[in-house]
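Heads up, one of the protein chains got dropped from this complex, but the rest are sitting where they should.
In order of appearance the chains are A, B, C and D, and numbering begins at 1 in each one.
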Amino acid sequence: MLLSPFVGLLVLLCLKNEQKFLIRAVSVVASGISLALSIFTFVAYDKGLGGLQFVEKYEWVQTFGITYFVGVEGLNAPMLLLTGIVIFTGCLTMWELEDRTKEYFIWMMALVTGVFGVFMSYDMFFFFLFYEIAVVPMYILILVWGSTRKEYAAMKLTLYLMAGSGLIIPGILLLYASSGLNTFNMLLLHGANFSPWVQKVAFILLFFGFGVLAAVWPLHTWSPVGHVAAPTAVSMLHAGVLMKLGSFAILRVGMYLLPEGFQYWANLMMILATAGIVYGVFVGLAQTDLKYVIGYSSVSHMGIVCLGLATGTIDGLNGAVFQMFAHGIMTALFFSSVGYIYDRTHTRDIHELGGFSKIMPVASAFFITAALCGAGVPGMASFWAELLVFVAAVQVFPVAGLLAIAALVLGALFALRVVQSTFFNEPNPKFVHFEDVSPFLGIPRMILIGTLLFFGFFPQIMVSMIKSSVVPFLQGM
Amino acid sequence: MVFSDPILLGCLLTVFLPLSAFALIMIFTRDNPKLSLAISLVAATIPLIIAWTFFFKLGGRAPIIYNFDWMVSDLVKVPFGFLLDPTSLVMFVIVATISWLVQVYSIGYMAGDPGFGRYYADLSLFALAMLTLVISSGLLQLYIAWELVGLASYLLIGFWYEKFSASEAGKKAFVVTRFGDIGFFMGLVFLVIFYGSLDIATVNSAAVANSMPPWLITTSGLLIFCGVMGKSAQFPLHVWLPDAMEGPTPVSALLHSATMVAAGVFLMTRIFPFFAASATTMTVILAISTLTLILSSTIALAATDIKQVWAYSTVSQLGFMAMGLAAAALASGTLFAGYYHLTTHAAFKALLFLCSGVFIHHFGTNDFFTMATQGGRKLVIPMACITIAALALAGIFPFAGFFSKELILTALAHLDNKLWLVLGLFGAFLTAYYSFRVIFVMLFPKSPEAYSKVPGHIAHVEDEAHGHGAHGHADDAHGHGHDEHHGVPWVMIFPLLVLASFTLILGFCQDYLEKLLLGASHPHAMNYFLLVAAVGCALSGIALAWLDWGRKDAKCVGFISRFPALQTFFIQKWYMDHFWRWFLNRFIYGIFSKWFTYNDRRVVDGGVDAVAFSTVGSGRLLSFIQTAFLQYNLLFMVVVLAGVGIYLMMGR
Amino acid sequence: MNAVSAWLTPQTAATAAFVMVIGLTILGALIAVGARNIFHNVLGLCVSLFGVSGIFLFLNSPFVALMEILIYVGAICIAICFAIMLSEPLYLPPPPRNKAKVLGAAIGSAGIFVFLGLLLKKTQWTAAPERSTDWSVTTIGHYLLTDYALIFELVSLLLLVAMIGAIVIARGGRGNP
Amino acid sequence: MLLFNQLQTYLYLALVLFAIGLYGVLARRSLIAILISVELILNAASINFMAFNRFLAPHPAVGQVITLFIMAVAAAEAAIALSIIVAVYRKMKSINVEHATELRG
Partner (left out) sequence: MDIMLFGPELFYLGMALVFFCLTLRRQVQVRLDYQIALALSAVGVLVTGLCLFQQGDLFFKAYRVDLFSQIFKFALALGLFLVLTISHNLAAIEERYQAEFYFFLTTTTIGMMMLVSSVELLTIYVALELSSYSLYILVPLRRGDGIDVEAGIKYLFIGAVSSGFMLFGLSYIFGATGSTYLVDILPKMNQLVNSPIGIIGLLLALAGFFFKLSVFPFHFWAPDVYQGGANQVVTFIATASKAAAVALLLRLAVLGHASGYNFTIALVILSVVSMTLGNLVAIVQKDFKRMLAYSSIAHAGVFLMGVLTITEAGYIGVIYYALAYLVMNFTVFMVLSEVAADGRDLQISELAGLYRRSPLLSMSLILGIFALAGVPPSIGFTGKLLIFTSAMNAGYFWLVVIGAVNGTICLYYYLKVLYAAYFIDDPGLPVITLSLPMRLLNYALAAIIIGFGFCPDRIVELAKAAAKAVL
């Protein structure tokens, strides 16, 4: 799975700039293969058996105890599926791209390789390596193909995330050094007895380091700016998948290796998460740029993920991972719809837009679906995730949980406000002539909606998958 | 397995047929009205048949429960299932029937609308959600359906989304009900955490009281009642319902009078024993619902929009039902009174709306004064039906409303504090007054000038424009129905007749229903004083309406105009909308949102930028170390070296 | 006389000579860095170098002292003189002193002085346990061709490089006015 | 103990020479004067070597050899420095170090 985008990248490198169709086709095929593989792993994963499956392991640098160690378990299988779906739809979404196509897809593929790598790695070295690979191409993707203050945004995003890395490196190395095992293998490190000091320090470093990418409040400000500037598919990937890297990493590295540190800082996590949930909603209410609105909704939703993680209960973790998945798909849908509209109208100001349900009913249906999902309407995957998180949160942190639930009202207001002014009311005559989404471009969005609804109706498929790993995970803590 | 069990199959069909209809229409046949209609009707008819079949076949039998795992996490276990007991069966029938009738009615009402397909898709979505709600076996499933109902309501209210008021009303409805739902949700979360199950059957059992402390039961009960407040439009969350009349009238009939808003009351009956376990809860409910009753009745007597009148009437009647249930609970009575009123109300209120819909459709206005002056009474069947329904609403024998109201008043009478009863009677009086205000105006129209003094009524000429603006779509599509006077299509008349007959029949099904619901019919000790009082109130209300509006030389201003302050207060709807608007603008947008945004830009993001700038700035500052003068550089080097060296020497 | 002779022991004479040599060295150095005329600086350097070679004499190394005079005074100072004549005209009045710079330089060098002085003060020197007493020039030559043969070669290469470099750099401007 | 028989004397002397040289490097404007000061610094190091050679080292020849090499290196350094100084003068018409201020920041 890791290979297919990488091979795609290599093939793309060999193609000429002019062969645009071929370039697109190759990237779509490559991402399609990774999607197929991720679906395969998701389906073929033996939940009953649990644990790590599809393991690949090679000694890499023995002197430093680095192994190439990838595998799939219940926690990352949903993430892989998410990545597969989002990258595939992202590639399809950007089919229309004309400007520097080849480079674009090359960077995309690099990014995706990194993302898959992070989700699958069980070696901290590779985990971090892939993490960086996933983050850095963002700079160029935003800079070259972005819009709206892209220089500022690209720089801010990259530096912010790299500052996060600046915390992660000491964190990871502290674990490595203080374990005394001379290994980066997380499964082995899990058995190490870290002193309380190491637990606390390393956890907070990792939490904030990865928290930047997960847009944990108050480290979130790069995310709206970045989303606004990024081109459609990049926003999709970024909000949809990359932000999950952060929360996944908190789970996988932080909580898994440092249970005591987690216990110590759980309250902080909870406070920040709740702050993010409430805060994101309120700030989102005041935004007029569609992508900003989505950006802040992401902040809010990632707060839910973080809250779920902070609970440290089975329900909470199930919910958090499920929410990562659901939010990923949902945000991808959001951005792909907005991207479509923006590509046509070149504005994202909700006051200027209007009546789009009339002009492009299909495109707006996509957006509205996403908005409803964001508001936590049942029948969509995110409802279940939020349910789980909230139950766990009220159980563990009653006040924060109730506050978070209360924020849902505003979440609805938030979503509907945008929907109303963008898609309802009288159409702006400037935009009446635009065409609706063509069936071909509709495919990726349909896939996303289909996924949301599928897991909305059959949440058990996802939950049992996640649970198969969460239970041993928590026992390990 | 599914096919071997007809009951389960029926349930599944009930749920999945509308679902597939919704999906099919949305994805494929949105642009094809005929096909969409066919799909939707099929998906509505089969549940109808199933509902009636179940009603008669399973009516007296023990509850049938099906449960399947839907999602099993750790603490949270959500089953997907069906619970067929009398409570759900009655509602099942009501929903299926009215839903079907409205779908039929809409064939005429919505004909030619460009969003016809979408309309039926949304109706199917509603049917799916509402039917699932009714027959669900667990509270969480119920909650999910509850939310979906809200979603359908949102879509249908904002059906004419080009219109700002419509989309605004949809948003308002969704957000306000969501406000209540959050409470509901929190209540459920409490139940999950402290009780561990959301199965309706177990929640209703005595086990709850044993495993949860009383304060918790009260808290969760009140929280769950928040949901009821939102959905059933109880004070102070009632504000969305009148606005929801922006939707097409059949939608108002179906969702916002008969079924969806009744879902709140249905929820109360559904877990009546749970609610009843806490007297505090019930007292609060009683107070709120009484307030709602009075409030909405008074607003209704100042309204000029026919749908607004019925909307406020709905609010008040819902309050009445809640009163009935609360009173019954406090006086250890049964849920029957409230539930019975729900049933009858569904019939006559749907009838009222559908009749009004005919008028609206025909005259292109919502203002009943205008309808009257333009000859509304010439539409005989609708006029007759609306009168029947109004009589039922006012609680006049032998119409359905009489019996059910009587029961509720009886329940109120059982309470120690007779204030509730007095208020209930006052409500009945007001109800009779405002409903017959409409009827008398329609039946005995005066000249347009006579109505010019009515506050809120807009003079004829502007009215035309207003009407067109308001319902441009229905009208334009219709080729100006009232110019040609080609009569009312049968698809619209037929549902009226069916409902009218229900209105007539239901009153006499009391015993049957009671037996069905409670297992036994209790002989009612007729409280003759109460009977007289109730009928007297109703009649005096009608009489007052006659004096004010009906008789030849009526002043047509209403008695309330004697108290201008009160009248303004009522016209302004007790300033509740203002309050909410103020709250939203002032607190949510004005304080929190604005302040948080400012904070985000300046403090959080500004801080980050400041760090970046100071980094660059310090770079600029440090670059002055690198002067062009060789010797300064050397000096710096030497001094640093000396400094480090001396430090090391000292440290030793 | 006796007192004088008692006072004028060889040690005293040597000490006096040593003090003179030190004075010469330091005085020369001061002239070398302090005088404002560049030729005076060179002369100061020469004086200082003579002093240093005297010190080398005190350190039992007449050979090195001789080489010091030969190489430094004979070669380097002459080269510097040539360079002076090739570069700045001497008749230009020297620019006024920059007080801040002088002060800074003084502080810097004083800092180093303090630092290393502290170091010297704190250090206990220990002589090697077995010390050879072979001071002959032959041994030096022997070392040059055995233990330090590589450096010997390196230095020759270094001088070659310096020569060619000097030619290349110094010649550079002339063809390119 | 006689003054000239003490290691410390020589070491301090070398240090003084070193400091004077350093002062010259830091204070003088003329590039040639700076070169002269550098020569002083090298001489200071030579004195150090010779002193250690005289008082401490196991093989007294080693220090002398080192000093000889330092002289050679100093000569090479002087040659290169002087040639560059001449080049500086050619290009900039000045050997004042304060005039070489093109490169900064």
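The criterion applied here is as follows: a residue touches a chain if its C-beta (ideal position, glycine included) is under 8 Å from a C-beta of that chain, and two chains touch if they have at least 3 such contacts.
Just so you know, these numbers come straight off a predicted model, no measurement behind them.
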Contact list for the unshown chain, restricted to visible chains: A, B, C, D
Which residue of B:291, B:571, B:603 or B:630 touches the chain not shown here: B:630
Interface with the undisplayed chain - residues on chain D: 14, 18, 21-22, 25, 31, 34, 38, 41-42, 44-45, 48-49, 51-52, 56-58, 62-63, 65-66, 69-70, 73, 76-77, 80-81, 84-85, 87-88, 91-92, 97, 100-103, 105
Hidden partner interface residues of chain B, rising order: 612, 615-616, 618-620, 622-623, 625-626, 630, 633-634, 636-638, 640-641, 644-645, 648-649, 651-652
Touching residues (missing chain, whole complex) on chain A: 17, 59-64, 100, 103, 125, 128-130, 132-133, 136, 139-140, 143-144, 151, 154-155, 158-159, 162-163, 165-170, 173-174, 176-177, 201
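To be clear about the criterion, only the chains that are shown with their structure count from here on.
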Winner on C-beta contact pairs when B-D is weighed against C-D: C-D
Length of the line joining the C-alpha centres of chain B and chain D, rounded to whole Å: 96
Distance from chain D to chain C - Cα centre to Cα centre, in angstrom: 7
Where chain A touches two or more other chains, by residue: none
Residues of chain C whose C-beta touches two or more other chains: 101, 104-105, 108-109, 112, 116
Those chain pairs that satisfy the touch definition: A-B, B-C, B-D, C-D
Chain D residues within the chain C interface of the complex: 2-4, 7-8, 10-13, 15-30, 32-33, 35-37, 39-40, 43, 46-47, 50-51, 53-62, 64-65, 67-69, 71-80, 82-91, 94-96
Residues on chain A engaged by chain B in the complex (per definition of touch): 156, 159-160, 218, 220-222, 225, 279, 282-283, 285-287, 313-315, 318-319, 355, 357-358, 361, 365, 372, 375, 377-379, 383-384, 387-388, 390-392, 394-395, 401-402, 405-406, 408-410, 412-413, 416-417, 419-420, 423-427, 459-460, 463-464, 467
Residues of chain B that touch chain D when the two form their complex: 623, 626-631, 634-635, 638
